[in-house]
Each structure stands twice: as structure tokens, then as C-alpha cells.
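Part of the complex only, each chain left as placed.
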């Protein structure tokens, strides 16, 4: 594997092989597999799970890591290709990325959306610029428009739970104090349809996902036999639902306009996942969320603390999913 | 060992076995003992010795670590169990702690006192909340009311120096620019009486330790044959003293009232350990401090730079003490 940028770049068979490897490594680690190998981790944005699960994954395979976090012990980077660098940014990504790559066997990069330029964020322009100047394999640790490590962990979680690959999967928008990136909803939607599931996106009208994401999901559905639909009705969406995946995201209608977005969101506080949402769902319906989750804003505490919630095994699977990616990419 | 939360939870025989193991690992490390094991380190508060000594301890036993420091590359955590999370804190400890634990074989947690709620700090409420949601063994890297790694290192230091287990141990308050937590004085007092020593707490009246700490110390003394007393007289305390342990702490009388505490402390600048304090002490009387120490405020520079001071071997013993804890907890 030369890069791990987007899960949807892999065929379903390739994803299934990674999930299988993740399960094997969960059951029986391979502690010498990456001896002498070094994974560089560049965090342009903060992290809890991604940092710790990658460091632990690498350690459990016998390898090592280093971490660079501009703003936390490292100066800030310039990402504008045309900048005359007389401002605050001390180093250009066109030097920083290849240099970090040259000390690494693979480089993980986290780089969130701009939140202001929808077109550039949808095209994942910045992550692709970084990837283009790196001479070692790149791992996407969440870019503007995707989060493939989360998606792979989620796929494994669905398999672990023995949820049918043709089951009903609801991706629901939820309230949040601020407009969040589209990376996780896009990754989640694509993962579920790629797995062949019957996916419903539940969201207020102003929070419809951009056309290009929907089109990509539809093309994956065409291959996998999955389905994609949208609704703003909790009742319609939740009826017969096997898995509810909650996640907030910013409105594309008001993209980059924090004030208008906030004004619109003010009336949407009831979009917090409650136990009542599950009344017409399948009896065993699960609640997923990528974390961090804001309790009693995005999901009610009593749902998170109930047996429905699989957010902790889901998070734990980040480590095994990443061990599979690293093993495929770097073992001899 | 399923947890290392409080040294006083261990019997004297168990502590002695840990000290013995620390000495063995100092003389001859066991570099493969923790191969493939990962220690997670969660720092809610800053650190120098604890971070570096745990990372080095784990490395010398063949294991690995990761570090999460909210505010330094990771968002801030919510600790209020009833919070509706629409504010600054992005993730609840009820998710963060078990997730970090799921990537770890043991999790170290540093979480200082609130400094405002004396009752909750004495009960170590927050640390115990964190521990309760963690599914792997927890190591207390300094909580509101204890610092068992420091206490174990200090016990070994006393043994290394061949200071009699029935010798006279003075724990002295000292001046400081601000009110500090009770964790180290409580841990130090309990460690010394647990070891069987004759302990005098030397402090101005407004700095008497809370009743619950004194009672706990007395019950340990009853088992060990040690003694506990208090005085505000330097002369009385230091007479025949074998070890002076200097440490500042905040007044329980003015707990959480920084202004009143500061006003009261204004007249206590002479509570800086000077060479003159040792005139009636045992000739070989040692000076201990857990570090960091403010020179010429808490302890005079010439005392710190004299042969009496054992603050550096004391700090070095952090590494060996923690190697013993990790070895007991995690080796096969």
C-alpha cells in the first residue's frame, strides 16, 4: 500500500482484507513486524485518539514514532504556494513535509478543512498538496474531506457487531456549538455504502451534504449494492434502523459564514440524539459516534451510557485498524 | 498490582518489596520485561520529572509510552458529570479516559487539586472518578491529595541513605509565592510514618494539615510503631532531626481564598530553610524536597548546594521507583 488517503480508493475486497488483518492483529499482535521503522506524525490540528492510537499501534508492531505539532514546540507553517514569507509563518510546507518524510518510513498528516472555501475543502486541496511533496507513503489522519482511519475502524466495528452488510444505517446530523468539518460525515457515508448498507442521511434541510459527496456515495452504492437516501424526518429515518451514527457538521449553505450558521442552528437544539429516537428502530439498534462527543448537545448522556452505545469499542478499533494499515504499508 | 493510587493502601511489607525491586532494577535493569507493553500518560497538569522519568522508566524496561496533555495538542476535557457540553470543553472524561485506557496496558494520570473545594480535594474525588471509568490499571502521577510515586522514591532514598526507620523526620512548611496543593505533604507524612519514623510537622499555625490527613497518619503510625506530632517552633522540630523534608502547601484555613492566603503569608517569608536551622539537628541531617524548589524562597541556595541536600538522588529515585511499579504491574 503506497498511501492511505481515502478508504474509497480501495476496492471492497481490499477493505475486507484490511479489516481481516486488523482482527488478526487484535487477536495476536505481530510485535517485531515494524522493528526499526519510524512513523512521522504531523498534526496541524489537535488530537486525542489519533495521536495516542497511532503511537500505541506503532509500538505494538515494534516500531517508533515522532510527533510534530506546529504551535506546540514547532513554529507555524506556510501553506500558500505564492507567499512572500515575511509574516508569522517561519517554514513552508514545501520544505517541512519532505524533510519530515525524509526522517520517516511513512508520514501521517492531520489537516482539517479551512471551513471557509467549500470548493477547496471538497477537493481536499491542501492535503493533496502536502501528499504531492512527500516522498514516503502518506497516511491521512483526517483531512478536509475524509477520515479513512476512522472509517476503517467503523467498518471493523460493524463487522465485530455482526451487523448485516445490507442493514439500515442512519447517519444523523446533530446540534453542536460550532460548525464542524465535513470529513467524518463524508467518510462515514462512503464507508457505509461501500460496505453495501442501506444508508439514510437524516439532517435539517440546511445541512444537506454537498452534491459531490452525494454523487460519490451513489457511485459507491452502485458498485456495492448499497443505497443512499436523505430525509429530515427522525421518524422516517429511524424506522427499522440497525445503526445510528450521530455526527454534527457545518452547513454548506452558510459555509464560512459563522454568524448565519449560528443563527440558523439556534432553532435546532432538539437535534440531540435521545432515547426516544429509537422507538421504531431495530431492537438492537446501536449508537455510533467518532468522538469527541458533546454530551447532552450531540447525544444525550443516557444514550451514551446505555448498552446501545458502541462508541468505546469503536474508538478502540482505531488502534487495530491503524495497525493493519501500518502493517500493510511498512512490513517486510 | 491492579492499581498504584495510594502508597498507604499497601502494607509495609508490600512497600518494602517494591523498594527492594527498585534497588534491583537500579543495579541491573530488566530490558525485555515490558516488551510490547504501552503506558499511556495523561497530564492534566504540567510536569518535568514525572513525564521524563516515566518515559525513561518504560524505555529501560523495553516498553513504550504515549503522552496526552490537554491544552498542548489536545482539547480540554469536561470533568463535570452533569454538564451540558455547550462550552469550551470538547470531550468528557467519561469517554476520554476509557479510550486512552483502551490503547494502553496501564494509564498514568496527573490531576492536581482544585484548590477551591477542600472537601472534594481531600476525598480525591476527581482522580477517583477517572479511575472508576478506566478498564486498565491506573497509576497516580499526583492527584489532589497524594503523590505515591514520589513517596515510594522518597522511601527508597531514605533506605539508600541508611536512615533509621525509627529516626526523626521533620516535614516543614515553607514560604512560596502561591498556595500549593496538599498532595506532597500528605504523601510525605504518610510515607514517613508508614516507614515507622518519628515525624514532626513544622508549620505556622494557619498551615496545620487537615484533620483527616492527621488522623490517617496517626492510624498508620499505630500500625508501624511510628509517631506524629506538630509544632510551629523550628528549634523544637529540628532538635535531633535526621531528615528535614521541606515543602510549601496552601493553608486549609484560607482554602480557595487566594487574597487572604497571600495576606497571611506576607509575614512568613522567614520560613525559608536556612543553614542555621540545622544547628541542633543530627550532624548528618539531610535536606529533602520533591522539586521543583524555589531557591531562596523555599530553601536557601547554600543549603541546596551543600552536601546535606539529597534532592538530586531523590529525584533520580523517581525513575527506579516507577520501574518497580511498572514491573510489578505489567511484567508477565
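For clarity, chains are labelled A and B in written order, and residue numbers in each chain start from 1.
Simple rule for what comes next: contacts are C-beta pairs under 8 Å (C-beta built on N, C-alpha and C of every residue); 3 or more make two chains touch, one makes a residue touch a chain.
What you see is a predicted model, and the numbers here were worked out from it, not measured in a lab.
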2 chains shown - copies of the sequence in the complete complex: 3
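FYI, only the chains that are shown with their structure count from here on.
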Centre-to-centre distance between subunit B and subunit A (centres being mean Cα positions), rounded to whole Å: 40
Complex contacts: residues of subunit B adjacent to subunit A: 35-36, 38, 40, 63-64, 66, 68, 72-75, 78, 83-87, 90-92, 94-96, 98-100, 102-104
For the subunit A and subunit B complex, residues of the former touching the latter: 29, 31, 43, 46-49, 51-53, 55-56, 59-60, 62, 67, 69, 72, 177, 291-297, 304-305, 311-312, 315-316, 319
